[in-house]
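The complex is shown incomplete by one protein chain, all other protein chains being positioned as in the whole.
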Amino acid sequence: MRVNRRAAVLVALGLLVAALAVVAAGCGGGDDGGDVSTELEGLGTSLEEIQDLARQEGEVNLIQWPGYSVLTDEFTSATGCKVNTKDGASSDDMIALLQSGAYDGGSFSGNASVRLMTTGDVAPVNTEFITNFADIQEGIQGQDYNSLDGQPYGVPHGRGPNYLMFRTDQVPEDTDTWGVIWEDDQLAKYKGKISIYDDSIFIADAALYLMATQPDLGIEDPYQLSQEQFDAAVALLKKQAPFVGEYWPGDVVKQIQSYTNGDSVVGTTWPYQYLALTKENVPVAGIKPREGTTGWSDTWMISSNAGNPNCMYLWMDHMASPEAQAVVAEGFGEAPVNLKACDLTTNPNHCEDFHADDESWWEDVYYWTTPAQDCNDDDDSTTCMTQADWKAAWTEIRG
Amino acid sequence: MVESRLTRALLRLGAGFTLFFIYFPLIVIALYAFNGNVTQRWPIEDWSTKWFPVAFENQGVRDALKHSVMAGLGATAIALVLGTLASTAISRYRFFGREIVTFAVILPIALPGIVTGLALQATIKDVLGPFGVKFGLATIVIGHATFCVVVVYNNVLARLRRTSGSLDEASADLGADNWQTFRYVMFPQMRTALLAGGLLAFALSFDEIIVTIFTSGAIQTLPIWMYATLFRPTELPIVNVVALFVILVSIIPVYFAQKLAGDTGVAGSTAQAAPAATQEDATP
Partner (left out) sequence: MTSVSIAEPPPRPGPGRRLSTFFFRHPRVRLWTLLALPVLWLGVVYIGSLLVLLLSAFWTADPFTAKLVHEFTLDNFRRVIETPVYRDVAFRTIRMAALVTLACAVLAFPLAYYMARIASTRTRNLLVVAVLMPLWGSYLVKAYAWRTILSGEGAINWALGPFGVSFNGFSNTGLWLVFTYLWLPFMVLPIYAGLERIPQSLLEASSDLGGRSVRTFFRVTLPLVFPAVVAGSIFTFSLTLGDYIAPTLISSDQFIGTVIYREYGTALPFAAAYAMVPIVVIVAYLLVARKLKAFESL
């Protein structure tokens, strides 16, 4: 036994040394992001060449939000690229998936895309090869969640708000404030029946409410918070936590079920669940409260290690087409960014319902973005809480 | 008889309840496969087989099935080779480090799947990645083979313990070389054990999800496809059909493996049952 234990230690040490050596060898070569050239290994140099090469690639591997990809059969028969999709539950999840190197690209919200552009995990795109790019709304082009120094890093996909959703038979129908999930008396009233998105980005929703109710905190951007502002938001969330019935981690099925049978009566949601519930005649309302809301403006981006770059380019173009935009906007419940889609939706009022062409409606919708140490501003004197801080705090809030 | 009549009646009741508990969810999910409605409401009101053709024509399901079968075959093949080698060495030799080898074979199933998966992913991504290794079918096979070895190992080892090493020696004395001894003496003895171990290894690989999540990259196996799709409300009917299919595919090999391995009667099947339990926990 004695001998065996010594042997075990020796073997373990030997393996440790071997592992260390291998790791050390693997540590070289960092990444070199920030290159503005849109050339990509294996990518054709003209649209015709891209189309030819895409037929050889024959497939494209995508990361997407649940319920996003559409018209894949038409795309496959037109381009020869088979579409494989993987749903991400959160932006962190999607970053991990993309960094695994197995995917050609994905639809990223700002709290993923900003990081991915900085690290160089996604590549800048040559919009000449994306014929539908010119039709994208101008207000959406060149934003900091889809471009770096004016260079587009992908094709905008669509935008949407996070709704306050409540059962109209349980919560007053004229409710128009987030206070219903933050204020003491309301919390007590709906204890155990509140439904909250399970991700650290939800801290921004607390900050957004503080922005309206506690102006002396001086919050200007719910994603870039100083220590004091952050602590206030976290305290608000900790106060809320005992009253929350369910945290839904991108699990739309569970949330739809819990609203259907009344286990949840109020909370935060994506329009997708709201539309699904109204289709089933569940009495729910989904609104943008008077404080404004958080939301997303997503972008299809191409991995800088894409194995099928040509199919990915064609996919980005496809997703910007009026046909695909119309289907995805209605399917998920969001505003298309190619307004030509508005003529193709089965509900002729879809674009109006989702305010696709009404910039003023979006003024108080704060799109998801990444909390950054430098507060994402030019002021060197300010520092903000980082993504890692947000995540650690979220784990604590969840308890 | 030691047990009183009442005790026996109570035991029968308890046993019946536990057995019901074990089979109840499987029956429910099998019934849901015949639910015509998209919403999952109990009791089922609209009986239909309409989702079966939909499921079998679904391209995602077909690809996932293909990947699952390929990964299962690959992992089983590796597990058969490694498991046979290791069990032969362990049963026929006493040597320095023998316990470490035994331990190393069992470790992949003793640790939680998330640890195994995370470890393999970290290695593939950060150590092998710079050398051009990518996530894909090959990395799934590597992950599955690692915990499938023990299934083959246990089955073959149990068989070798029941047979004698002197047969191999006799074969050598009669002029057979190593390969001939293996082919004509050892292999016939362990044939059914290998088949049983192989079937179980395949079933294990076919079902595995956690390690697969960490090693699969963009490749979808059937469990991975299910895990992604069960969050999509409109596709649940297809998930139900696939679930029924997966239950059948994983249960049938077990039935045959049990028949093959249990060829020594009750004692054999008991001896088989307990180690089979030790083998399992890779599935979760």
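As written, the chains take the letters A and B, and residue 1 is the first residue of each chain.
Operating definition for what follows: a contact is a pair of C-beta atoms (placed from the backbone, for glycine too) under 8 Å apart; a residue touches a chain by one contact, two chains touch by 3 or more.
Not measured: the values here are computed from a predicted model.
In the full assembly, the chain not pictured is in contact with A, B, by the touch criterion defined above. Contact with the undisplayed chain is limited, among A:S37, A:S77, A:N281 or A:T395, to A:T395. Shown as candidates are B:T39, B:Q59, B:S164 or B:T234; the residue that touches the absent chain is B:T39. When the omitted chain is restored, the residue from B:A55, B:I140 or B:V246 that touches it is B:V246. Seen across the whole complex, the unshown chain contacts chain A at 11-12, 15-16, 18-20, 22-23, 27, 31, 92-93, 95-97, 99, 115, 118-119, 198, 246-249, 251, 254, 257-258, 260-263, 370, 372-373, 386-389, 391-392, 395-396, 398-399. By the touch definition given at the top, chain B reaches the unshown chain through residues 2-4, 7-8, 10-15, 17-19, 21-23, 25-26, 28-29, 32, 39-43, 78, 81-83, 85-86, 88-89, 93, 95, 101, 104-105, 107-108, 110-116, 118-123, 126-127, 142, 145-146, 149, 172, 175-181, 200, 203-204, 206-207, 209-210, 223, 226-227, 230, 239, 243, 246-247, 250-251, 253-255, 258, 262, 266, 269-271, 273-278, 280-281, 283-284.
Simple rule for what comes next: only the chains that are shown with their structure count from here on.
Chain contact summary for the complex, chain B toward chain A: residues 39, 59, 63, 96-97, 99-100, 121, 125-131, 134-136, 216-220, 228, 230-233, 236. Those residues of chain A that touch chain B in the shared complex are 3-4, 7-8, 11, 19, 22-23, 25-26, 28-29, 61, 66-67, 82, 84, 86-87, 99-103, 250-253, 256, 276, 280, 307.
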